[in-house]
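One structure coming up, written as C-alpha cells, with questions to follow.
The complex appears here without one of its protein chains, the remainder shown in place.
== chain A ==
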Amino acid sequence: MTNKRVPNFLLPLLVLFVFNVSAAFAQGGSNAAGGQTPIEIKIGYLRAYEPELALSVMDIPPADAGVAGAQVAIVDNNTTGSFLGQKFTLDVVQIKPNEDAVEPFNQMVQSGVKFVLADLSAEQLLAIADAGREQGIIVFNVASREDALREEQCRANVFHTAPTYSMLADGLAQYLIWKQWRNWVLIYGSHEEDKLFAEALRRAAERFGGSIVAEKEFEDTGTARRSDTGVTQIQRLMPVFTQDLPAHDVLLAADESEVFAGYLPYRTWVPRPVAGSAGLRPSSWHPASEQWGGTQIQNRFEKAVKRRMISVDMNAWTAVRSIGEAATRTQSGETEKLAEFIRSDDFQVAAFRGQRLTYRKWNQQLRQPVFLGDGSQVVSTSPQEGFLHQVSELDTLGVDQPETACQL
C-alpha cells in the first residue's frame, strides 16, 4: 500500500475537532485555523424501539442500546478524521416496532445521509434497503439476526455487523462439543424468532456432532412476566416442565422474546447447565470482555455512556468504524468508493476481537468470533481450537460460501 501522509495544509484542521486540547496547543493551532472545509460523512441510525420487558429487570435493554455504540464510534472516527480533514455526523431517528420505516428513511436520505445503520426488524430493513438502492444508500444491519437476510433475502447494498442465529448457534455448539457435552435437549418458544434460533441450533448439532435427544415447545400464553408471587410458582413449574426429558448433558433454550428461558437455570428437574437464550449465551460482544485490548473500548464506552457496552452497541460501533476505516484508507467521502473498499481484499477493521475483521464477500456478513458468557463472565470465545477451515476459522461459524443461497 502506498503511504498516505497527510498534506501539511490539512494540519490546521486538527484543532477544529480535537478534544482536551491543551491551552498552549489550542493557541498555536488557532492561528492557522480556517483553511480547508472538511469532507462530511453523514451517517444515520434508524431504530425501531419501545421499552421492553424482560424476565429479570436486570436484563431490560438500556434505552440507548446500539445508539450509544454508534456515538462512541463517531467520536473515534472524528479524532482520526481531524488529522485527515474528515468529519462524521450521526443522525438518530426512532420509530415504533412495526411502523413504516421507509418514510423516515427517505427523510434521512433527503437530509444527505448516505450510510444508514438499521436497528430494525427484518421486514423494515428490507423495505429501506430496497428504497435506498437506486440512490446508492448503504445500509448496515446492526441488530437483525435472521439468516434469511444474508441468504435468500440478501441485498447488495446491505452489510451486516450483527451475527446471524446460525453463527451464534455454531459458536455455542463448538464449545459444547469441545467440552464433550454432546447430548442436548431443546426447548423453544412459540414466537417466530424462537423457531429461527431453534432451527439454527438443530443445524449446529448436525454440523458439529451434537445430538438433540428431545425437543419441547414452551408456548407463550401471554402471562405477565413479573408478579409478586411469581417466584414461588416458577420454582414449582419449571421442574415439572423439564421432568419428562430423556437423559441429556445440556438443556438448550431458544427464547428470543423473554418468555421462559431465564426461568430455567437452577430450576430444571435434573441438575444440568442451561445454554442458548439463558445460562451460557452466545453473543457478538460481552460487557465484561477485556481480552484483545477490550479494556480500552470498555473504558472509553463507560466513560462516555455511563454503562457497560452490550452486543448491539458493539455491532453499531463496528459498522461506524468500518465506514471510518474505509474513509481513512481511501481518503474519500464518496459512498460508492467507501462501499467498494469495504468489499475489497484491502479492507480490515480492528474491533477488539483478537484478529482483523472482514466481510464475507458472498453476502457481506461481518466475520467475527462469538462470545460465550453468563451475566457476569466471558466463559469462552468461539471458534474453538480444532475447528478448522481452509479460508478463515471464523467461517466455521454460520452459513459458509458453498452453502449460501445469496446471489448479490
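By our rule, contacts are C-beta pairs under 8 Å (C-beta built on N, C-alpha and C of every residue); 3 or more make two chains touch, one makes a residue touch a chain; residues count from 1.
The rule is short, and it goes like this: contacts and distances are computed from a predicted model.
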Determine which name in "Molybdopterin synthase catalytic subunit", "RNA polymerase sigma-70 factor (ECF subfamily)", "Heterodisulfide reductase subunit B" or "Membrane protein" the UniProt entry assigns to the undisplayed chain of the complex.
"Membrane protein"
Checked against the full complex, the residue among A:Ser56, A:Ser332 or A:Gln355 that touches the missing chain is A:Gln355
Hidden partner chain, residues of chain A it touches:
1-6, 11, 14, 18-22, 24-25, 28-29, 76, 79-80, 83-84, 293, 296, 299-300, 303, 321, 325, 328-329, 348-350, 355-356, 392-393
